[in-house]
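Apart from one protein chain that is not included, each protein chain of the complex appears where it belongs.
Each chain carries a letter (A and B) given by its place in the written order, and its residues are counted from 1.
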Amino acid sequence: MRNLTLRSVLLGLAAPVGALVFAALLCAGILAVTGHSPVDTVDAMSASAQRPRTLVNSLNTAVSYYLSAVAVAIGFRMKLFNIGVDGQYRMAALLAAALAGAAFMEGVPPVLRVTMTVLASMLVGAAWAGIAALLKVTRGVSEVISTIMLNAIATYLVSYLNNPARLAEVNPGSNDVKTPDITAGGQVPGFEVTGSSSKVYGLVFLAVLVGFLYWFVLSRTRFGFELKATGLSESAAVASGVSVKKMVVISMLLSGAVAGLVGIPELLGASHSYSLNFPAGVGFIGIAVALLGRNHPIGMAVAALLWGFLFNTANSLDTAGVPREIVDIMQGVIVLSVVVAYELVRRYRVRAEQHAVGHALGRTKTAEEVSA
Amino acid sequence: MSTEPPAGGAPAPAVQLSAITKRFPGVVANSDVNISVRVGTVHALVGENGAGKSTLMKILYGMQQPDEGTIAIDGAPVIFASPADAIRAGVGMVHQHFMLADNLTVLENVVLGSEPRKGVGLDFATARARITEISSAYGLGVDPDRLVADLGVGERQRVEILKVLYRGARTLILDEPTAVLVPQEVEELFGNLRDLKAEGLTILFISHKLDEVLSVADDITVMRRGTTVASVLPQDVTARKLAELMVGSALPVPELRESTVTDEAVLSVDGLTVVNADGRTVLDDVSFTIHAGEVLGIAGVEGNGQAELVEALMGIRPCSAGTITLSGRDITRATTRQRRESGMGYIPEDRHRQGLLLEATLWENRVLGHQTSKPNVRGPLLDRRGAKADTERIVAEYDVRTPGIEVHAAALSGGNQQKLIVGREMSGSPVLLIASHPTRGVDVGAQAAIWEHIRRARAERLAVLLISADLDELIGMSDTLSVILRGRLVADHDPAAVTPEQLGSAMTGAGRED
Partner (left out) sequence: MTVGGLSVGLAKAPARRSRRIPPYVYLLIAVGALAVVSTVRVFTGATDLTSSGTVQAALTAAVPLAMAALGGVWTERAGVVNIGLEGMMVLGTFGAGYAGYQWGPWAGVVFGLILGLVAGLLHAVATVTFGVDHIVSGVAINLLAPGIALFLSKLYFADAPGGGQKQSPRLEDAAKVTLPGFSDLMGTIETKRWFFVSDLAGVLRGLTTQVSLLTLLAVVLIVATAWVLWRTPFGLRLRSCGESPSAAESLGVNVYKYKYLAVTASGAFAGLGGAFLAVSSGQFRDGQTAGRGFIGLAAMIFGNWRPGGLATGAGLFGYTDAMALRSADAVHALLLLLGIALIVVAAIQYRSGHYVLSGVAAAIGVLFGWWFFASDEVPPELVGAAPYVVTLLVLGLASQRLRPPKFVGEPYRRGQAV
């Protein structure tokens, strides 16, 4: 029953909140055992949280986490595991950066230039994911295995291409290698926030738009319905006229296209080039965020913000003498405990609903007689 | 657990079930069941689907525990907490769905769980010797070193029997053993059963195929609605009499009123042939026509091509040869969606697998299969309001007992799930309904309602392909009857003149001469 009764809302929140509390307590325990003060740690993090810059950075980080989570969630909705978001976004960011920074792009009007960059990244992400889709529908190769392999191949391919002999140049004055800087015409300006030296990415709206489209397509369109139906029961979907092969290809391409966007806000808003320091591993964080947010557009947004916040406040921990990895541990524990909690809640709900239906039917007997 | 017979008199029954009662939430599966099985006999337990046979056998095999009543094996009372207890007491079970691991060898499948050992290793030599010994003693002809994946259905069943014998069972439960066999395999199985009986083993044979029961059983117990209603000897009854005992008199009788058959062909199938992935021809040159207002019933032992026929008609399974024409249009190469859009309704055999999204709401299930038609969609967008309103209509018109349309389909009872499916498939005025076992596993009330809906739609010129294992349903509901055997339509019958016995023998191929 999906009526928003207080009870069902509480039940829905019980799992994530419980997982958060459990993870926090466990981490406090770990800190205490390893001779750190949990109180000081919280102090350091909350002090950092009061700085506007931390909040701006958290939001910016959350933008890429959110895009990554949406990419993962598109697959999850039909029981398709795109573990390969990580490789897809790195390939896409590198090639999009190379395109946007290329000399011939100078003459292109800014709006078109940014649009081309964004489209290129989506295309590359989709193409890289498309390999896994192709292997799946023609050869039945599990997308989990193929995307893991493609992630690794992407790593090597990126390091091959991100080389002065190929697409990149040596960053003057350091041993970092990066693609040529994207000049002002290809950048997307950010928003100033008082008290903060960093700006909010202009492409924060891209994430909002993607989130909205994700919600709309999944819950309001026929395609979304068929995607969900395939995830719930492949055999029922086939019997209902859904071509599962087509769905696999389309959703994998969509997932890859969104994955391609993951690095773009950072690329066009702050770094302006793809370098060895470009954020890595965001694809896997996306999986965590999608799991915590239960593939729900709002849930994932909250989870992405939480993850971004934890990531950025963790910077303050090293100065407080606490290894910042405590935050990684906390995130890992949250994910693991939240999936367990969701599974328990799901089992409980199925039972409760069957009981409720039995109850309701027992009581509505007279009502039926009246209506008949 | 003693196996000694009580002093004096006839030997104690091999199995004695007394006053067994088993309740599930909302249902009484068994109530006051009494069965006595003589040593060294084949004892048949017959009853319709849902009569409680399977639950009873699960209780006897320790998979479930009775709420009341007692079990005695060879006169000694026993309590089975698990199949392991039952095995120890000499009771073995051959499940309807084989419990075999394809990628393991026969030997590995047989010894699993009670392996002979040499040190910590598995003693393959001893295992092989014992399997060969049992296999030749009972004429099972099983090669221990073959991979189960390479075996045919009949061979797999013999492996299952061997598994049970290997564990020293003296009493074998066979749950619907012939459901998946072709007739010559059934004959072989019955030969095996006679051998086993000759060796003093006791066999409990569960079936609803009356001709088979009459040919192989020494005693027959009839179950109806969860309880035992009669114990008879095969020489004292006819198949007709047994059927009456099974069905009782209170059940609704499926029957059609006056003929509504027109001469307008809706579905024409010509020379349809389906070859499955491992190269076997599962459907062979099938041709028939269904007219508007006509119900064509297909009778046949399960596994003779019915499922393949339905899937080929729905476009789920590709056909190798032949044509399918719907309302004058060739749809042989059409997709499932195109077929549904041109007016095919589908009540699948297994509603949980093909008919429903169990973890979706009722209104979402209303949309399922009809994602491209009104009132569910407007262009590429879902029309949630339209779909919900129409779901309310189905719930009311088809008497789906539910507190609302936002509950998940899993929460409904089988009968109500089926009524929802029937309602859904009847909406949008289809021209053809493919109904595969439409009343399987539903309660009596829902059964009558579903029949009434089919009758009404037929009167409004719907063409229906009805596939069922319930011969009375087939005879009562069909305008025309065809029998399918090994992928071919072998005989046509006039439902007004045919008896279940005639149909039954046609289904097994015995009646082909007449």
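By definition in this document, a residue touches a chain if its C-beta (ideal position, glycine included) is under 8 Å from a C-beta of that chain, and two chains touch if they have at least 3 such contacts.
Just so it is clear, the structure is predicted and the values come from calculations on it, not from any experiment.
Contact with the omitted chain, checked across A:V244, A:L276, A:V302 or A:V350, is made by A:V244. Across A:V141, A:A270 or A:V302, the residue that sits in touch with the chain not pictured is A:V141.
Taking the complete complex into account, A:L291 is the one of A:A15, A:L59, A:A73 or A:L291 that touches the chain left out.
Seen across the whole complex, the unshown chain contacts subunit A at 30, 34, 78-81, 83, 135-146, 148-150, 152-153, 155-157, 159-160, 163, 230, 234, 244-245, 248, 284-285, 287-288, 291, 323, 325-329, 331-333, 335-336, 339-340, 343-344. Not every partner is drawn; the one left out touches subunit B at residues 82-84, 87, 93, 95, 97, 99-104, 108-109, 111-115, 117, 120-122, 124, 147, 149-150, 163, 276-278.
Convention: only the chains that are shown with their structure count from here on.
Per-chain Cα centroids separate subunit A from subunit B by 46 Å. Listed in rising order, the residues of subunit B touching subunit A in the complex are 25-26, 314, 316, 335-341, 346, 348, 353-361, 364, 367-372, 377, 380-382, 384, 401-404, 406-408, 410-412. Of all residues in subunit A, only 1-3, 219-226, 228-229, 232-233, 235-236, 238-243, 350, 353-354, 356-358, 360-361, 364, 368 touch subunit B in the complex they form.
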